[in-house]
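Below is one structure. I have some questions about it.
As you look at this complex, bear in mind that one protein chain is not there, while each of the others sits in place.
To keep things simple, chains are lettered A and B as they appear, and every chain counts its residues starting from 1.
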Amino acid sequence: MTKKQKDEFVRIDGRKRDELRKPYIIEAGVISKADGSAMVQSGKTIVFAAVYGPRKVIPKHLEDQEKALLRVRYNMITFSVPDRKKPGPDKRSMEISKVIEHALRRVVFLEDYPRTAIDVYLEVVQADAGTRVAALTAASVALADAGIHMRDLLPAVAVGRVNGEIVLDLNKEEEDVENAVDLPFAYLPSTDEVVLLQMDGITDVDEIHEMIELAKKGCIEIYKLQKRALQRKYERYLINE
Amino acid sequence: MIKKTSSQKQDEKINSLSDITKIVYPGEIIYEGLDAIPGSGVYRRENKIISKTVGIVKKRGSVINVIPLNGIYLPKPGDYVIGEIIDIGVNFWLVDINSPYDGFLGIYDIADFIDKEVDISNIYDVGDLIYAKIFRVTKTKYINLTMKDPQAKKLHKGYVIEIPASKVPRVIGRGGSMIKVIKEKTQTRILVGQNGRIWIYGKNADVAAEAIMYVEENSLKKGLTDMVGKLIEEKLKS
Partner (left out) sequence: MITQTALEFIKRRIISGERLDDRRLDEYRKIKIERGTNVNAEGSASVKIGETHVIAGVKMQVGEPFKDTPDEGILITSAEFLPTSSSDIEPGPPGVDEIEVGRVIDRGIREGKVIDLKKLCLVEGEKVWIIFLDLYLINNAGNIYDAMALAAMSALLDAKIPKLDENYEIIEKEYEGKLPIQHKVLSLTAYKVGNVIFYDPNDKEEDVIEARLTVGVRDDGKIVSLQKSLDGSFTIKEIKEILVRQRDLALKMMKKYL
């Protein structure tokens, strides 16, 4: 394939291979009662994140003397998907909660808050693929909004291969294409650390290299949007110096 | 032209950080150089000092801190806090200080001599409010309070409102300017706890409380002291 052909590639929804879905929106401070909160929308996928904490651990004997407990709950509401989902956790949501928790562990300074708990609630209000990466992106902004000490903001995005093409931020239609590969990815640009990596599909080493490079680009872009979301909330009243 | 020594140049570099009302975010590099010391709200990676939180940079000497714009109250030795007695032990009280960490007030932290026969709930009972000083915070954040301080006291009259601890500096104001305006215009007595609890007593306590809540809600705006002054004048008229 010539370079020209590669550059002219257009996806099912008209996007170029390295374009995030439209609209891609991040807002901070959307849930007033929470200590920190955020909403991430990528195309039709919409996720809310609320953080409560650090707060007391009940029962007390579950306390960790050295650091905060980090408890993450990823949940999909009943009408987030076309086939109504029964309320309550299922295996998938429990696995996703765990994977997101492990990613956040790498960025939150849990040791700054011994004997407390930090609760992160992620609610998928509408699902169109890429819910776990949108949830993690939102969680990171919500934690920053709550003033919880972190090494950095943590962006996440899904990449994949659809009809033989490596693309960024798959929607459901692309994910459902036969032989598609889906690769969720979370990355800290400043220290070159991958903290979330999963993959569904059949691929090879070279393709994964290509996907990871594209995912990295996507994360760098999302990082800027995360920061801008916080700036919009906290710099609302600052007169430009 | 006056030649600056390298240490003068370094001081200027660190000093200039506080001149800008710039908000920093987690992961943002605030300073590069091994001559500055990371304080609170920041961490060091290689030769860089990086913010841990959303906040404003403040330097003290060569120590660089980020004062958070949000977040829970993290108790520090020397802080005055308003606490509520939540439990009574044999010779101690457990005190809620609006933090995931409770304060511990031992019987010898209130006076040097206590009659052995005394029922200590007669001194402070569950529900009582005290203005106390934190004198020790351990590594695992066990908090020791003391009442053996000239400013410490039990709070009888008046009432206590609560705002996020991160807004307390704004309520106090630069050099105490904001709290002074509120106290003087409403003729009330006010004690501000670093933990976000504020005790108010006086005829116009309600107006003072409203003024404080107004500061909390508009904390990021400029010209707030004047706005608060005007609000109090209006409320006092009606």
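Everything below uses one rule, namely that contacts are C-beta pairs under 8 Å (C-beta built on N, C-alpha and C of every residue); 3 or more make two chains touch, one makes a residue touch a chain.
It should be emphasised that the depicted structure is a prediction, and the values quoted were computed from it without experimental measurement.
Remark: the omitted chain is touched by one listed residue; of A:D64, A:D119 or A:E165 this is A:D119.
Within the complete assembly, A:K44 is the residue of A:K44, A:H102 or A:K217 that touches the hidden chain. Think of the hidden chain as still there; on subunit B it touches residues 84, 96, 98, 127, 129, 158-162, 205-206, 209-210, 213. Looking at subunit A, the residues touching the absent chain are 30-35, 37, 44, 48-50, 52, 55, 73, 75, 77-82, 84, 87-89, 119, 121, 123, 125-128.
By definition in this document, only the chains that are shown with their structure count from here on.
On the side of subunit B, the complex with subunit A involves touching residues 20-23, 25-27, 41, 43, 45, 50, 52-55, 68-72, 100-101, 139-141, 166, 220-222. Those residues of subunit A that touch subunit B in the complex are listed here as 35-36, 53-57, 65-66, 109, 112-117, 144-153, 190-191, 227, 230-231, 234-239, 241.
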